[in-house]
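What follows is a single structure, and I will ask about it in a moment.
Every protein chain of the complex appears in place save one, which is left out.
For clarity, chains are labelled A and B in written order, and residue numbers in each chain start from 1.
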Amino acid sequence: MIRLVPRRQRSRAMVWGAPLLAVALTLITGGLTFAIMGKPMGVALFTFFVQPLTSVYGISELIVKASPLVLIGIGLSLGFRANVWNIGAEGQYTFGAILGGGIAIFFHDSTSPFLLPAMLIAGVVGGMAWAAIPALLRTRFNANEILVSLMLTYVAILLLSYLVHGPWRDPDGYNFPESRLFPEVGTMPVLIEGTRVHLGVFFALIAVAVALVLGKGLTGFKLKLVGLAPEAARFAGFSETGVIWFALLAGGGLAGLAGVIEVAGPIGQLIPTISPGYGFTAIIVAFLGRLHPVGVLLAGLVMALTYLGGETAQIEIGVPAAVTGLFQGFLLFYLLACDVLIRYRIHILIGKAA
Amino acid sequence: MDAHNKNDQTEDGRQPGAPLLEARGLTKAFPGVIANDTVSFIIRPGEVHALLGENGAGKSTLVKMMYGLLRPDEGELFWQGRPVRMDKPSTARNLGIGMVFQHLSLFEPLSVLENVALAVPGKWNPKALRKRIIDVSTAYGLPLEPERIVQSMSVGERQRIEVVRCLLQDPQLLILDEPTSVLTPQEADQLFTTLDKLSAEGRSILYISHKLHEVRRLCSGATVLREGRVVAHCDPRDETPGSLAELMLGTRIAPPSRATAERTTPRLRVFNVSATSTRAFGFDLKDISFTLHGGEIMGIAGIAGNGQNELMKVLTGETKLDHEADAIRVDGAPVAHFGPIHRRLCGMAFVPEERNDHAAALNLALTDNTFLTGFSKLRLTRGGMIRSRRTLDHTKKVVDTYGVRAAGPNADAGSLSGGNLQKFVVGREILQAPEVLIVAQPTWGVDAGAALAIRQALIDLAATGSAVLIISQDLDEIFAICDRIAVMSEGRLSPPVPVSEATTEEIGLLMGGVHETLSEHREAAT
Partner (left out) sequence: MSGLDHLTPLILTVITASTPLLFAAAGELVTERSGVLNLGVEGLMVTGALAAFAGTYVSGSAVIGVLCGALAGVLMALVFAALTLSLLANQVATGLALTIFGLGLTSLLGSGFIGVTVENIPKLNIPGLSELPVIGPILFGQDAMVYLSFACVGGIGWVLARTRIGLILRAVGASHDSAHALGYPVIRIRYLATMFGGAMGGIAGSYLSLVYTPMWAENLTAGRGWIALALVVFSTWRPGRLVLGAYLFGAITVIQLHAQGLGVDVPSQFLSMTPYLVTIMVLVIISRDHLKIQLNAPACLGRSFHPAQ
C-alpha cells in the first residue's frame, strides 16, 4: 500500500528534480510507444531526441522553434504564479499576428525601416487587446478567464481564416488562402547566415531577463501572494484587479509579440495556420520551467526539441508527426504526478496496512 | 505511568459500577510533537466528566482517537469493560458515542433535515426524520426547524443541529468539544440545562473545555491534561479555579499586569459607518460609531458572525467605503478613502481574525510575511526591488522580541504552531510602532503561554500612548485587559462603557441581540 506522508517543508530538491524525473519517464514511455508502433526503440528514441541536435542547422532550428515558446511561456508563467489561467495565448498570438501582419500588408510597398518596429508594436498591442477581454470580464463580471480566453482563441483563428480567404488574400496568389508576402523591410532580419535564426531570439532572452528582475521585486511578490493567498494579498493592500490585468496583459502582449515575430520571420506572410499549437505548448513550458524565467528558457528548448523530433521522426522512420502532441501530453502528466513529491514523501507499506 | 490521583478518590466506588469508557496508555505522535503521551482515564455511566487543558494540551487529539477519527500509536480503549478498536466514526456511533465538534461539521447550503440525515444511518425517510427532529429538539430545549438552510443560521443555532444529531442516535456517551466558545452566556445556560437533563437520564457526558467556572458548574469528575500528559484526576467541585488553573498551566500564572489607563487624546474616530456585507448571510454594518483614545484598550465583544469580519475589513480598508473621507479619522487625518497601505502609513496596524492565509501567507517565509504588512512603512523596497537584508533584520527582531519558535526567519509561516504564528503576527504589527492597533481574536486557539505574552504585549503598547482595539469572542479576555467594552450584534455596535461598570449578564444580553443601551436596560430593571 502506498501512502503519502506530508513533508514538513517543501522539498527544494524535488522542485527541480520533478521535471527531470518527468522527462526521464517521458523518454521511457516514448520508447515503449515506438516499440508498440513497431519501430526499433533505440533508433526511434535517437532519431526523435538526439538527431535534431547533431547538426548546426538542427540547433539553429531548435532556437527558432524555442523562441516563441519561451516568449509566450514567460508571459504565462507570470500569470500562473498569480493563479490567473490564461489558456487563450494561442488566440492572443493569432490576433497579434493579425494586427502586425495587417500593417505589413497595408504598407506592402514600403521601404521604411520603421515598418518592422511598427509591426512589432502592433503585435504586442494586438495580443494585449485580445487578453484585455478576459481581463475585463473577469474583473468586472467575475467570468472565468479560462473559458473566456479559450473561446476567444477559436474566434481569433476564425478571424484569421476569414481575412486570408477574403479581404487580405493575395491578389497575385492564384486564389490560395494566403496573404501577400511581407515586404523586405517587414520581415525579421536573419542573424546567422544559412539559418532561420532571427531577431526574435533576442526578444525571448530579454523577456527572460525582465522576468527575472520583476520576480525579485515588488511585482513578483504581488503575483506570488495573489496566487498563494488572495485574502492576504488584499490585507496587504494589493489590488487583485491590478494583478489580474497585469498578468493577462503581460501574457497577451508577449504572445502577440511571438505571433507577429513568427509571421514576419519564418512564415513571411499570413496563412490560415500560423502556429503548431505554440499557445498550448507554452502552458507545458511554463509548468516544466517551474514558472521560473530560467526554467522556462530551458523548458522551451526541451519542448522545441519535441517539435523537431516529431518532424525528424516523420521523415526518417515514418512515424506520424502527431506523436509530438502525444509526448507533450505525457510530459505534462508525468510532471503533475512527480510534483506530488515536492510536498509529500512516498511510504510504501508492505504487509498489513497500519 | 500512573496518573496522579489528587485527593485520592477516583478509584474508590464513588460511583459504583463498571466504567463506561476507559482509556489506557493512549499515545499519539505527529512529526515534531507528541500530542498524547500514555493518557489514561475513566468515564463512568451517568457521569459528567471534564477534560481540562489549555490549547495545545492534546485534548482534541485524544477525543479524535476516542471517536475513531485518529488511530492511536499505542494504548487501548475499553467500552463497558471490553476492548474496542475505534477505527472509524461509525464504530464509535454504533457503540453509542456521539460527538459535537468544536468546529462544527455541518453543510452550509443544505437544510437542517439534510444535515441530520447525513449523520443518521438508515433508510432515507424524510417524513419520519422531520418528525423526530422536531420531537427530540423540542424535548431537550433546543428547538429546530427542519427546512431551514444552515447558512442562514447563527452559530448557536447551528450547534443545536449538532447536538440534536447526536441525540437522535440515543448516545450513552456524548462528547462536547469546547461547546460554549461560540455561545452567548444565556445560550450557554440553556445548554447546561439540556446537559443536566441528559445526565439525569443516565447518559455520560465528556465535557472538553478550558473554562473553569463551567466545569465546576457541570462536572463531577475531571481529567487534567498538560502538554500531552495526564497531570491529575480530580473532582472540580472540590477544587478552586486557582488550583485547577495551576494544574492546567503548571505554574501559578499571574494575570497580566496593568496600571490604570491614562487616557489621552482621541486617536481613532469612527463616525456613522455603514457597509453592506459581501457574504450571503452576513450582517450589514449599520451606523458604527466609536472613539478610541491613546493609552486605552477597548474591547468589542460578540459572537462570531455578527459583523465583526465586515467591521475589520472596513477598518483595514479592504472594503471600500462610499462615505466622506472623514468617516474614519486617525489622529485627525481622514483615512476612509485610503486602502490598507496608506492607512498603515497613517499609523494604523491590523491583525485580522484568521491567521491562516489572511494575516499571514502560510506558504511564504516569515521574511515574506514581514514584508507583507511592513514594506511601505518600514521602507523595505528601493526602486521596486525588495531590500532583503533589511527585511531579514526586521524579521529577526520580531522573532527574538516575542519568542517566536521557528526553524529560522526563512521558515515557512505554515511550519509554525498556532501560538507561535499568532505571536509573530501580533509582534510584527507592534514593532511597527503603530498609533492605532486593531486586533481580532488575539488569542484564539493559542496556548496559555503565548496568550499571556500577546496580552502583555498589547498592554505594553497601550502604555506607550497608542490606542488598541480588540475584537474578541472571549469575554474573560476582554474583562481581563480592556478598559472599555462595547458589544457587536447583528451589525450594530452598542455604546462603549467602562469595563468596571459592566456585568457579564448585561453583556450577554447585548450579545444576544437586545439593542437597548446598558443604561436603558438598567433603568428598565429597577
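One rule holds in what follows: contacts are C-beta pairs under 8 Å (C-beta built on N, C-alpha and C of every residue); 3 or more make two chains touch, one makes a residue touch a chain.
Quick caveat, the model's predicted, so the values are computed rather than measured.
Visitor: When the whole complex is taken into account, which chains on show are touched by the absent chain?
Guide: Hidden chain contacts in the full assembly come out as A, B.
Visitor: Specify the residue from the set A:13, A:192 or A:337 that touches the hidden chain.
Guide: A:337
Visitor: Have a look at B:108, B:145 or B:393 and name the one touching the chain we're not showing.
Guide: B:108
Visitor: Using the definition of touch stated at the top, determine which of A:147, A:190 or A:317 touches the missing chain.
Guide: A:147
Visitor: Please identify, in ascending order, the residues of subunit B that touch the omitted chain?
Guide: Residues touching the hidden chain, for subunit B, are 68-70, 88-90, 93, 101, 104-110, 114, 117-119, 124, 151, 279-280.
Visitor: Take the complete complex as the reference. Which residues in subunit A touch the chain that isn't displayed?
Guide: 4, 6, 85, 87, 137, 140-144, 146-148, 150-152, 154-155, 158-159, 161-162, 165-166, 280, 283-284, 287, 320, 322-330, 332-333, 336-337, 339-340, 343-344
Convention: only the chains that are shown with their structure count from here on.
Visitor: Roughly how far is subunit A from subunit B, centre to centre by C-alpha average, rounded to an integer in Å?
Guide: A distance of 48 Å separates the two centres.
Visitor: Using the touch rule from the top, collect the residues of subunit A that touch subunit B in their complex.
Guide: 8-10, 213, 216-219, 221, 224-225, 228-229, 231-232, 234-237, 239, 354
Visitor: Over in the complex, which subunit B residues touch subunit A? Could you list them?
Guide: 31-32, 71, 316-318, 339-342, 344, 350, 352, 354, 357-364, 368, 371-373, 375-376, 381, 384-386, 407, 411-412, 415
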